[in-house]
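Down below is the structure, laid out as structure tokens.
Note that one protein chain is taken out, while the other chains of the complex remain in position.
Presenting chain A:
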Amino acid sequence: MAGRGKLIAVIGDEDTCTGFLLGGIGELNKNRKPNFLVVEKDTSVTEIEETFKSFLARNDIGIILINQFIAEMIRHAIDAHVQSIPAVLEIPSKEHPYDASKDSILRRAKGMFSAEDFR
């Protein structure tokens, strides 16, 4: 498994997970936990946060894709993650378009400069 590279994990709504599973990233068998979580209306924030932290703790996941509106629910956990691996990518959802001002990575870069620096 180690020689074959790392997995891509997904935390998203049903259509997002369906799409990425069609792309071939899914892993599900009796021995290992799945590398995806379908977030529905009744999915609790605790479950989402626990799943995210479990993905961070696994050493076989390289990238975590997460809908931005779900990322907002666990923003504190995402901001606390500063390691390079796994990389966390926020993606839009059908009802919530991507907002760069909410992205954790871009917010870190935004703090670099202020408007007065360019006078």
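In this text, contacts are C-beta pairs under 8 Å (C-beta built on N, C-alpha and C of every residue); 3 or more make two chains touch, one makes a residue touch a chain; residues count from 1.
The definition used in the following text is that contacts and distances are computed from a predicted model.
The chain that is not shown carries the UniProt protein name "Vacuolar ATPase assembly protein VMA22", picked from "Phosphatidylinositol glycan anchor biosynthesis class T", "Vacuolar ATPase assembly protein VMA22", "Mic1 domain-containing protein" or "BHLH domain-containing protein". Residues 4-8, 14-30, 34-35, 38, 62-63, 65, 84-85, 87, 89, 91-92, 94, 97-98, 100, 105, 108-109, 112-114, 116-117 of chain A touch the missing chain (whole complex, contact as defined above).
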